[in-house]
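Of the protein chains in this complex, one is absent; all others appear in place.
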Amino acid sequence: MPRFQSEKLNHEVVLRDPIYGYIHIEDKVILDILQSKEFQRMRRIKQLGPISYVFPGATHTRFEHNLGVYELTRQICDIFAKKYPSIMPGDGLWDDDNRLLVECAGLLHDIGHGPYSHTFEHLFDTNHEKIGQQIITNPNTEINRALKQVSSNFPDLVASVIAKTYPNNQVVKMISSQADADRMDYLQRDAYFTGVNYGRFDLSRVLRVIRPYRDGICFNNNGMHAVEDYIVSRYQMYQQIYFHRVGRSMEVILHHLLQRAKDVYQHGNLKVTPSLSKFLEGTWTLDDYLKLDDGVMETNFSMWIDSGDPILSDLCKRYLYRKPLASVRINEETKNLLPKLNDLISQAGFDPDYYTDINSAFDEPYDAYKPTGKNANSQIEIMQDDGTMIELSELSPLVRALNGTFQGDERFFFPKTMLSQSNEPQIFDPLYQEFQKYVRNGELRYLRKPKKKS
Amino acid sequence: MPRFQSEKLNHEVVLRDPIYGYIHIEDKVILDILQSKEFQRMRRIKQLGPISYVFPGATHTRFEHNLGVYELTRQICDIFAKKYPSIMPGDGLWDDDNRLLVECAGLLHDIGHGPYSHTFEHLFDTNHEKIGQQIITNPNTEINRALKQVSSNFPDLVASVIAKTYPNNQVVKMISSQADADRMDYLQRDAYFTGVNYGRFDLSRVLRVIRPYRDGICFNNNGMHAVEDYIVSRYQMYQQIYFHRVGRSMEVILHHLLQRAKDVYQHGNLKVTPSLSKFLEGTWTLDDYLKLDDGVMETNFSMWIDSGDPILSDLCKRYLYRKPLASVRINEETKNLLPKLNDLISQAGFDPDYYTDINSAFDEPYDAYKPTGKNANSQIEIMQDDGTMIELSELSPLVRALNGTFQGDERFFFPKTMLSQSNEPQIFDPLYQEFQKYVRNGELRYLRKPKKKS
Amino acid sequence: MPRFQSEKLNHEVVLRDPIYGYIHIEDKVILDILQSKEFQRMRRIKQLGPISYVFPGATHTRFEHNLGVYELTRQICDIFAKKYPSIMPGDGLWDDDNRLLVECAGLLHDIGHGPYSHTFEHLFDTNHEKIGQQIITNPNTEINRALKQVSSNFPDLVASVIAKTYPNNQVVKMISSQADADRMDYLQRDAYFTGVNYGRFDLSRVLRVIRPYRDGICFNNNGMHAVEDYIVSRYQMYQQIYFHRVGRSMEVILHHLLQRAKDVYQHGNLKVTPSLSKFLEGTWTLDDYLKLDDGVMETNFSMWIDSGDPILSDLCKRYLYRKPLASVRINEETKNLLPKLNDLISQAGFDPDYYTDINSAFDEPYDAYKPTGKNANSQIEIMQDDGTMIELSELSPLVRALNGTFQGDERFFFPKTMLSQSNEPQIFDPLYQEFQKYVRNGELRYLRKPKKKS
Partner (left out) sequence: MPRFQSEKLNHEVVLRDPIYGYIHIEDKVILDILQSKEFQRMRRIKQLGPISYVFPGATHTRFEHNLGVYELTRQICDIFAKKYPSIMPGDGLWDDDNRLLVECAGLLHDIGHGPYSHTFEHLFDTNHEKIGQQIITNPNTEINRALKQVSSNFPDLVASVIAKTYPNNQVVKMISSQADADRMDYLQRDAYFTGVNYGRFDLSRVLRVIRPYRDGICFNNNGMHAVEDYIVSRYQMYQQIYFHRVGRSMEVILHHLLQRAKDVYQHGNLKVTPSLSKFLEGTWTLDDYLKLDDGVMETNFSMWIDSGDPILSDLCKRYLYRKPLASVRINEETKNLLPKLNDLISQAGFDPDYYTDINSAFDEPYDAYKPTGKNANSQIEIMQDDGTMIELSELSPLVRALNGTFQGDERFFFPKTMLSQSNEPQIFDPLYQEFQKYVRNGELRYLRKPKKKS
């Protein structure tokens, strides 16, 4: 039985936090991670990326979210240690020897993220999960050195918790499951900073009823509705915040902007800060990655406005000055209209490769059981008085309605000007009018219903 | 009597805001300003600069604050137009013809700010007030073009409101006075994002009792305590948030970092982004200024870590990785100890020019009347039932206690290591111990009380 | 076209309210209603009755809720008058001439409620809807006199709005529909005072998208998720607050207590306050009804502790000192066990007539269309960009899941002592143990699965 211990701080350190009041730090290793350059870098990476273009308050960063997951993990350990302490191995209760391990995993679960992770990864072949593992296990990082204070294999153990290979499922599921500290923190936090209240489920009640059991973490039955409400909050946040069409539009622009920058860079001279140039060249190392942040990216975009390439310049302006593309919902059937529409867009002077895109955003709010999926066995279980378990969707009509479904939409993005309605006739007006015939109630439609193939 | 009008939008545009729920926009000119590149740039300048190093939630930007001041101005106009509409010129009531003017002034009152304004201005001889006037009146800016939709002299009028030279004092004081929309917004907003509640005075009550009168804006007597509480909130926010010793420490580092960069740049080669280089050369234009933001600055700091200059490199790391200096309170008497202390710091290996500083932070929470000051005649007046006025500090013992006082402290900043207490003897330990004799309860003290000069 | 007008107050009157900040009153008729004795009486009737025994904060009264519905109605009128003013009759937009009428209806929609309405009505053959109509239309009430200031038939018109017979459906549905001011207020208010956050849907967004249309009130499609969240909140509040088993247990006790009091009164002498005696005699008038409130009821209960009737005395103590009955969930099948269980309860010394009960609590969170029901045609419609309507459950998977379903449970209530587990053997222990065999996971079960009838 490993026992993970760290030097205790002389005085507890606290950080103000709008969600929990304070983040509490008692262990030197936690403080040392916090003060590492790899962790401080998270201060410069926004949690929700371009969504701050839609919800101006959403400027909060991955730094605060990571701290929040740590704090929530710490609070859950406190609860488990008090109410469900393991007496002997195998009794299915909480072994508080794992506390420091799970706290570190909570603090570091997202450490591999860079600026605009999803878009960036797609274009530059980075992978935030792998990079996160490296930051933790590479002996050259300050985080690795901090973790080794506990023991030489502690970094590997922390990495294994995040990779879900650590053998104690209670530890793993506190960080990664359908009701983990990660999600509970970001739902609350993103709601607070955007200023909406969809994400504000009853955390205090969820913490009242959360408990360890043999295979992981479950909830007592008198808290079923609080867990149900958490699932609904999650659904609402995805539909209303994370999948907002304008936020996705800015991501589409970002993607095309970076794609164009790659092209321009390869064919000539593009002024680039040193930190980013290695990625355009494809020769980046971990050190280069750790120098990236939102500000570096935007500084490059700002320089590229004067790059001489009109498309790159225009896309950079659109991103920095918030000129989103318009969009309409599409489906498998109406997708067939896109060649026609792209043709019109092309005639109106826009290169469809850079000014249009299809973007899908779907989330599975809850999944009761997917034996072959990567979340296998992470369904939420509600413990009955006699200790038996009932899976959440059997108890809740709302969760049952969402269970196994994918909620969201697929959209076609294109220049807003295609929807313009001018008072005085302009040269492109007939094109625009033609285009607009295909749009109704925010979605594409056929002018004449296509005949069913017989 | 000028009548300022703008095309109305077909549909009201709203932005989510955690403070007011929504920001409401009905005028095309407001939306056009919002969408200008000069205004969008504010998204990349944090409202509280390095204070986010102390309160991690404080990542909100000048963009949201400016929107907030606009919204509050708009709400006050609504109240004035409904409750106190002017019937004839000179009746001391509200002339709603000024609405669009004061809304634009509210939206643009801070438009001249750049990254880390106060530090930057000191070193590079910029001036956010003058630059703000330029952005509004220079015919090359998008903001100027937007404002001219209303009338050709509208930009100048907006600028005059911000410069406090516009003749209608009700308009001027809504934006600039001891109880203006600017302060009311930032106190609430900064409190929300830092997660404290000192700044949360009773805005709804203040808006219940605010009213125009002949010389400006006053408050009905049944809201005296709400206004009093606002002054107390202001005092608390300055003492606890804006003057936090760690935030000031990061500003001290920033100042030395930029000073050092100037020196290094002048004596050789320092890699600098194009936007910043003009400032180091002293040849900047408005366009250069508008390219600066927090991200640009930090991108340069990140590059300068590899500059080869050890002091610059170290200061950049201290800033980016949050390694604040320590500090103690000083006063006129104990200031005399600083040469002695600087000597010790020097012996410990730190150049006092770059690693120590004196920093004063004092605020005058309220000033009843300062005939020669720049806030002359901006005292807060409470209207009695019979229309006579009583100045706030005559009614409130709390405001009276703060009236005309300067609250804050003066601090000496130095490397934290000077306070270190090692378990095993180290080479510099005697120096540290000597240094620490002069520090007690967070302030400097004489080992022996100095004799009074006779 | 009737035009309802009232003298305006010299100064707007406001009342502090935790939900809206302030309740605003500008019309003399509203203030006069508020100050009537019939309305002030609502201060002494708790909104949630015995639920304050479960959620101690829930001491708020019908007075505040009625004010809240008025305020919300007033705000909706403001929005409609500004955004959707009717130009000509029949255009399907809002005719603000109805404002005062709908505000009065909002303020008075619950005026007929007495203490513990549902229980009381069942036993004393009162009817809060009919009484409400009387209070409004009876010329002897202060409310009637206040309403007549507007016009002689104004009381009847207000009554017709509440009775849903007023011809303008927009007016009727603002007060009574599946998304009306009544429900929106009580969900928010009950959540605030109980201290839960299930009821806190995004009211500001709902108000952004609410709009009049030909047949009533609908919502713009960009607010679909806010309306969806409101339905979910409603569901959560019913399941977690209004249907709480302990609250229902206190209602069961109340019902038996009043039943027993009737019996004792008829057979002899029971000390009763004058206000209640008329109900026990069956000779009550409106004046008697208006003298009832929670305090009167509890004062009688307190006197009846010394009534000499042991059952009545015990039930009064149980109610006043909060000694709830225990309960288990039952269903059609397990109901057949109740005779057996009642027999055991009887043997343990309790009269099942007074100490057990069956209580059903089911709510239909949403109903898309029920042509024959009393809510026919009150389904929630979402207006598309082109003005067509889509019914809410077609758009929301959550509402679809709840649509037409009845959520809740049926419970059997019995003395808690039946579940006691003593350490030392007591006389009734074998009875208790026998009883407990039938209880598992909070519900009744058969010891042996009953055979299916063939």
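Read from first to last, the chains carry the letters A, B and C; within each, the first residue is number 1.
One rule holds for everything that comes next: a contact is a pair of C-beta atoms (placed from the backbone, for glycine too) under 8 Å apart; a residue touches a chain by one contact, two chains touch by 3 or more.
None of the values given here were measured: they were computed from a predicted structure.
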Inset, instruction - Among B:Lys83, B:His128 or B:Arg400, single out the residue that touches the unshown chain. - result: B:Arg400
Legend entry - Contact residue for the chain not shown (choose from B:Glu12, B:Asp78, B:Asp97 or B:Asp202): B:Asp202
Inset, instruction - Could you tell me which of C:Ile131, C:Ala181 or C:Val196 touches the chain that is not displayed? - result: C:Val196
Inset, instruction - Can you work out which residue in C:Thr59, C:Asn127 or C:Asn153 touches the chain that's missing from view? - result: C:Thr59
Inset, instruction - Over the whole complex, note the residues of subunit A touching the chain we left out. - result: 12, 14, 21-22, 83, 204, 208
Inset, instruction - List the residues of subunit B that touch the chain left out of this view. - result: 196-198, 200-202, 221, 225, 228-229, 232, 235-236, 239-240, 384-386, 388, 397-398, 400-402, 405, 407, 440-442
Legend entry - Contact set of subunit C toward the excluded chain (per top definition): 15-19, 21, 35-37, 40-41, 43-44, 46, 52-53, 55-57, 59-61, 63-64, 67, 192-196, 271, 273-275, 291, 293-299, 302-303, 306, 317, 320-323
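The rule is short, and it goes like this: only the chains that are shown with their structure count from here on.
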Inset, instruction - Make each chain a node and each touching pair an edge, then name the shape: line, ring, star, complete, other. - result: complete
Legend entry - Cα superposition angle of subunit A on its copy subunit B, in degrees to the nearest 5: 180
Legend entry - Contact pairs, highest-scoring chain pair: A-B
Inset, instruction - Look at both sides of the subunit A and subunit C contact and report whether the same residue positions are involved, with over half shared, or different ones. - result: same
Legend entry - Centre distance in Å when subunit B and subunit C are each reduced to the mean of their C-alpha atoms: 50
Inset, instruction - Round to the nearest whole Å and give the separation of the Cα centres of subunit A and subunit C. - result: 42
Inset, instruction - Send over the residues of subunit C in touch with two or more other chains. - result: none
